[in-house]
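Below is the structure I would like to discuss, written out as structure tokens.
A single protein chain has been removed from this complex, and every other one stays in its place.
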Amino acid sequence: MYSFTNDYNETAHPKLLESLLTASTQKNSGYGLDTYCEKAAEKIKSLIQSSQSAVHFLPGGTITNLAFISHILRPYQAVIAAQTGHIAVHETGAIEATGHKVITVKCEQGKLTPEVIKPVLEEHCDEHMVQPKLVYISNTTELGTIYSKKELQELHAFCQKHHLYLYMDGARLAMALSAAENDLSFSDIAKLTDAFYIGGTKVGAFAGEALIINNNNLQADFRFTMKQKGAILAKSWILGVQFLALLENNLYLELGKHSNVMAKQLNDILSRYGFTFTIAPQTNQLFVNVPDTLVNSITQHYDLLPCGKPDSQHSCLRFCTSWSTQQHDIDRFEKFLQTVCQK
Amino acid sequence: MYSFTNDYNETAHPKLLESLLTASTQKNSGYGLDTYCEKAAEKIKSLIQSSQSAVHFLPGGTITNLAFISHILRPYQAVIAAQTGHIAVHETGAIEATGHKVITVKCEQGKLTPEVIKPVLEEHCDEHMVQPKLVYISNTTELGTIYSKKELQELHAFCQKHHLYLYMDGARLAMALSAAENDLSFSDIAKLTDAFYIGGTKVGAFAGEALIINNNNLQADFRFTMKQKGAILAKSWILGVQFLALLENNLYLELGKHSNVMAKQLNDILSRYGFTFTIAPQTNQLFVNVPDTLVNSITQHYDLLPCGKPDSQHSCLRFCTSWSTQQHDIDRFEKFLQTVCQK
Amino acid sequence: MYSFTNDYNETAHPKLLESLLTASTQKNSGYGLDTYCEKAAEKIKSLIQSSQSAVHFLPGGTITNLAFISHILRPYQAVIAAQTGHIAVHETGAIEATGHKVITVKCEQGKLTPEVIKPVLEEHCDEHMVQPKLVYISNTTELGTIYSKKELQELHAFCQKHHLYLYMDGARLAMALSAAENDLSFSDIAKLTDAFYIGGTKVGAFAGEALIINNNNLQADFRFTMKQKGAILAKSWILGVQFLALLENNLYLELGKHSNVMAKQLNDILSRYGFTFTIAPQTNQLFVNVPDTLVNSITQHYDLLPCGKPDSQHSCLRFCTSWSTQQHDIDRFEKFLQTVCQK
Partner (left out) sequence: MYSFTNDYNETAHPKLLESLLTASTQKNSGYGLDTYCEKAAEKIKSLIQSSQSAVHFLPGGTITNLAFISHILRPYQAVIAAQTGHIAVHETGAIEATGHKVITVKCEQGKLTPEVIKPVLEEHCDEHMVQPKLVYISNTTELGTIYSKKELQELHAFCQKHHLYLYMDGARLAMALSAAENDLSFSDIAKLTDAFYIGGTKVGAFAGEALIINNNNLQADFRFTMKQKGAILAKSWILGVQFLALLENNLYLELGKHSNVMAKQLNDILSRYGFTFTIAPQTNQLFVNVPDTLVNSITQHYDLLPCGKPDSQHSCLRFCTSWSTQQHDIDRFEKFLQTVCQK
């Protein structure tokens, strides 16, 4: 059984493991106050061309989201997210557990736009309702789509005008920024968001996300919140070490690109056999409409994430590639599909 | 300017004020441990025919909802409410502030049914999502509609089957139980819910709601939660006194009925002049589709709650009657409407 | 059985009840946006000579404390309070329930000083510990003692220097400001604190506290927090009405003074019979060392609050007078004590 279930099913990229071993023979300061984290932070600031940003390393996506969001909101302020947003659906109410409502809006392709946010602001007009304050987006989105530069600029301008913070969940930022259709750069994102994170877990790290707070007003005391939420590993340098490796020779984007390229091959193969997609693929996630008659044959040999039923005769199955997907995995799948579809 | 804005714009029914004055000349135990609260609780248990229920008096609706809900849920459990539910919209995220997600569902007439809840249970299938545990309904609903006995029985059976608690917000329970179409009794509600509250603020009390916890497993230690949330008035007997008066000679339902009767007259008058309703009126709230050409003329003389725009040429205005609405207020409105509509 | 248990065992002062009746025959705007609250707020601002302060009316002390404190603190910030502080002991963890640690310090007479706070600041030196940010004091303290002007000035200067907020719980502010030894005025307190509340419940109101936020930076959006915590009564004008009455002709301080005078008489009587005090009385609370041999005889006829055992042969009983204590209650107690002590 081969797994296309997700992009976090192998421990870590060899380069990162290697770096980790090298760092194993020396004593380091605890809690992220070590030289690895310091260097990695500097490297990130240089990469995003934003020397005044603050960089922190946290062990996972959910804890990054809940720590940052609870750090900056007042108790009565709320988050606006897409109905499909990760914090809205798949984090067990982590944001609400810190006291904040997540207001969800329906939107195309998992992407927020000024048009869908505007009505939320109009409805929330007085103190009987929460005060929308933070716009949460993901790039790639949970549907594998990406934001264009123009879309992000419009969102940013809208947020500025309405005194909303803009925060980007970058669990799969590598895939977004290396997508064929992408026109955003790291420095664009640093300019156009109040904060974002560069995801490591889904891009070859065994754990670790780099949170970047661009808005100076939101930077103070964040380490207090990190510690309070259990988000500071005692041996945080293991996160710094990995990010240093990821940032060397453009490895991070290379891994993202590799994931996308593997997905594009799957996309081509599936298309050739007449499969359609619930949503047009842009990165490493393919939401494939699989005829119910084929579901069993396929899932007996491939681990895939079931994502509902687009119609009465199809099931949506997610194919997800990663930095660790190999060319021969794709080739083997092609042969497999040939067999299955010929029956 | 006359106000049909809401049903809580006059201090208290004369009978309640009278009782309050009588109780003013003696010393009482604090924090709800007085003889008034004790007697009122006994009277309520007798009224609802449920001697094993626990009764508590709290100063308002929002604090009753947040205290009870936070008392019974585990941190990862969530509430299911109608998209129009009071806790979902008009309590400034009070439930989320205690750590719990409110999952909202679209529904007809502001009423939850097994059909609309079932998909929520199906979607929330593992620990990456909150665990739906409490169904929150209001009777009357926020749209002025009421639950029939059959509807409540079905909901109760569904909740029992799926290990969900069922809680009824009874801010306007008097209006619900005295509605022309109502077939529910207090004792039905005590049997069919885990808890509900009998609202005083909107039915002639200056403040005060009586929370009734029917499910024995949910009763323990509720006074700890009340105290922690600031929900125990030092002089809580002023709530007991009022409920004693409300429960005497069926005053509570009489006031509800009066509110409904006044609304029915408004309904008839408005209908005669061709006005339609956003939702068919059942109790003391009328959601009236007012032609935009008439909005100004009417709101210059009457305080009304604006409730959006049903179409491009109408605005929805809420007319709300109460225990304090007088026959001559209705008559005067009829004359006023005649003038306005003749122009 | 006569009760000296506390100062909130009678409903409301006749002047307040009268005002309430007068206000009962008219329609008012809800949620504190009425003319009574508006006038009462203006009257308070004039009394405290601080036109830029913000005034809010809340139904009780615990909810006032928790709403204000949770409104102004960031998630990792903590409160410093005396070990005897009301929020530290008698509010069922209300502050912690909003996420904030209460750091308690031992202190003389229930009063905080720079000397006892300084070590707390020194110990809390990095992000592994909470960040002390708010100093909570009560005047009168929970032990019935009062702050002198000099003491408050020193505390204020210290807080300013160390970027700490200073908040005064004024549940018994009337007794403090009318104490024989007091040299503080309302306007002093407005100048020397970031916020304080004028307590109504213990000074003749059936419920109601007036929170005054002097620090402009802490005023924004407080009504959101109030609503979220269930601290806005729908008919909030009943609080405004009472404060208007309390502020007329200096009634508020008169009631405080009356409480103190009654206590002073008890103090003299008890002293004459050789009773001593756990703490030197300054206001309306007497913490009396009662020989264990007399405890039963006394508590058979008088409701009193037991407050521990100062030594193996005495029990501390609190005698508490109030606006409603009558001269003949004192006289009767004197006769009673004569009988008891002669046995």
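Should a chain be cited, it is by its letter among A, B and C, assigned in written order, with residues numbered from 1 in that chain.
Operating definition for what follows: contacts are C-beta pairs under 8 Å (C-beta built on N, C-alpha and C of every residue); 3 or more make two chains touch, one makes a residue touch a chain.
Everything numeric here is computed off the predicted structure, so don't read it as measured data.
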Selected residue (touches chain absent from view) among C:Leu16, C:Ala54 or C:Ala78: C:Ala78
Of A:Gly230, A:Pro291 or A:Pro306, the one touching the omitted chain in the full complex: A:Gly230
Hidden partner chain, touching residue among B:His13, B:Lys43, B:His156 or B:Lys227: B:Lys227
In subunit A, positions touching the absent partner: 2-3, 5-6, 8-12, 14, 17, 20-21, 23-30, 59-67, 91-94, 97, 201-202, 206-207, 224, 227-235, 237-238, 324
Subunit C, residues in touch with the chain not shown (by the definition above): 75-76, 78, 89-93, 96-102, 127-130
For subunit B, the residues touching the chain missing from this view: 31, 70-71, 74-76, 98-99, 127-128, 130-131, 221, 223-228
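Note that only the chains that are shown with their structure count from here on.
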Chain centre separation in whole Å, for subunit B relative to subunit A (CA means): 42
Inter-chain centre distance, subunit B versus subunit C - centres from mean C-alpha coordinates, in Å: 34
Subunit A and subunit C, separation of their C-alpha mean positions in angstrom: 51
Subunit B, residues touching no fewer than two other chains: 91-93, 97
